[in-house]
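Of the protein chains in this complex, all but one are displayed in their positions.
Moving on, here comes subunit A:
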Amino acid sequence: MAQFVFEADLHGLLKLDTPIPNAPPARWQRKAKESGAPGPSPAAGMSPMKPANRSHSSSKTPSRTPGKSGSKIQSTPTKAGGDRYIPNRSTMQMEMANFLLTKENDPAEESPTKKEQQKAWAVNLNGFDIEETKILRLSGKPQNAPEGYQNNLKVLYSQKMTPGSSRKNGRYIPSMPDRILDAPEIRNDYYLNLIDWSSQNFLAVALDNSVYLWNHTSGEIIQLLQMEHPDDYVSSVSWIKEGNYLAVGTSNAEVQLWDIQQQKRLRNMTSHSSRVGSLSWNSYILSSGARTGHIHHHDVRVAEHHVATLAGHTQEVCGLKWSLDGRYLASGGNDNLVNIWPCTQGDSGDFAPVQTFTQHQGAVKAVAWCPWQSNVLATGGGTSDRHIRIWNVCSGTCLSAVDAHSQVCSILWSTNYKEFISGHGFAQNQLVIWKYPTMAKVTELRGHTARVLNLTMSPDGATVASAAADETLRLWRCFEMDPIKKKEKEKANSAKSSIIHQGIR
């Protein structure tokens, strides 16, 4: 019996004529507020006006129904329960609707030229014909680099002073240069070799279109030459072993030979077709490397100086060094190759490299032979590579490789301490001394404010001169022999020779 009372109550409630005050907003009202759309939501289907189909108690709370019923009574009374959508007349765009309904069905005729033009624009903007192609992408992207992996190029190229761990040096290496010389107008070109130190203690420096000689002992400066044409410049300098002749390579493909004592030009050898960026002497043979990638051998004693051509590089030859015994010529180029050439021609009469090393990923300008170990060569790569590699040229193996974190412009070996020094560029423009063969860093010499371009060593092996793009030459006294040790060495040398003599007997 109770349910009938309940039903009666409900019916009583349903008969209300006015909306119940303080009732919670009906669902449809709430929805209208949210979406701002005219017309009630389909929740109207839940109208309590359908008592026959539903059981009230199961789906709704009693408090809701009155609100709903109240609102229902507000709107037009319907029996079915579905609401009619009454649009708001004032918001309708009557004119627009009329136009759309009455206008012609086909779109405005496009003239053929217009179509062509549109197509041309599309091709231009997109780079391809959209109608003809589609772009596909393989889904399932590969795993990204692990978290915490920072693109190391950023670390590399924004490197500031790395906190140096204090290394126990066996000796004291002064961190300041001995001397700083001014080198105005020096060309900031990675591929040139602009300084060389003679056995007579003259430092030759090429500053744009002139060559100056600096006497280390007296400190005086002589201007040796100046190019005739103002647009030409000196691209390389190299002293002959005895120190009385200087070979000069120029941007107009000439190789000039100068006598220092008389300060006169002895020869002007033309055989190249592009600038000569590298030179190297082997007693009377002068080898020159050019921008075309060709290396020419010149016999400076004879009139027909051009005696051989070595074609092993496809881009500028920037590193060129004869080994100390004169058996091999090492060349490094902008094509990332290192070629080792023999001193004699092969069977076919052509020069072919006995070794070619492709491991460097950048231009190889730094090329240096080890003075105390035969057939050992050190090479350094440019910006894209930054590695220093040590090779055995007989076997062709890379003995060791070390990442120098910076472009390598030059390498010099030091017999005094069994070390080698390398010159670098961005970001610290430092010179690094490495111990061989452990490849441990002995020290770093800082001071240059722009990238180091070239290194050369004094005849006594104690001082290294570095030329940099900051228009200075710095002389570093880093391989100075202890006087006591020096004497010991000299004794050892003399003893050695006597042993050899005994051996021969």
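Definition applied: a contact is a pair of C-beta atoms (placed from the backbone, for glycine too) under 8 Å apart; a residue touches a chain by one contact, two chains touch by 3 or more; residues count from 1.
Please note the rule applied: contacts and distances are computed from a predicted model.
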The complex lacks one chain in this depiction; which UniProt name from "Guanine nucleotide-binding protein subunit gamma", "Mitotic spindle assembly checkpoint protein MAD2A", "Trafficking protein particle complex subunit 11" or "CCT-beta" does that chain carry?
-> "Mitotic spindle assembly checkpoint protein MAD2A"
Among A:33, A:89, A:103 or A:134, which residue is in touch with the absent chain?
-> A:134
The one of A:243, A:342, A:362 or A:461 in touch with the missing chain is A:362
Contact partner of the left-out chain, one of A:188, A:309, A:384 or A:415 | A:384
Just name the one of A:314, A:397, A:415 or A:449 that touches the chain not displayed here.
-> A:314
Positions on subunit A where the hidden chain makes contact = 126-128, 131-146, 149-154, 157-158, 314, 335-336, 356, 358-362, 383-384
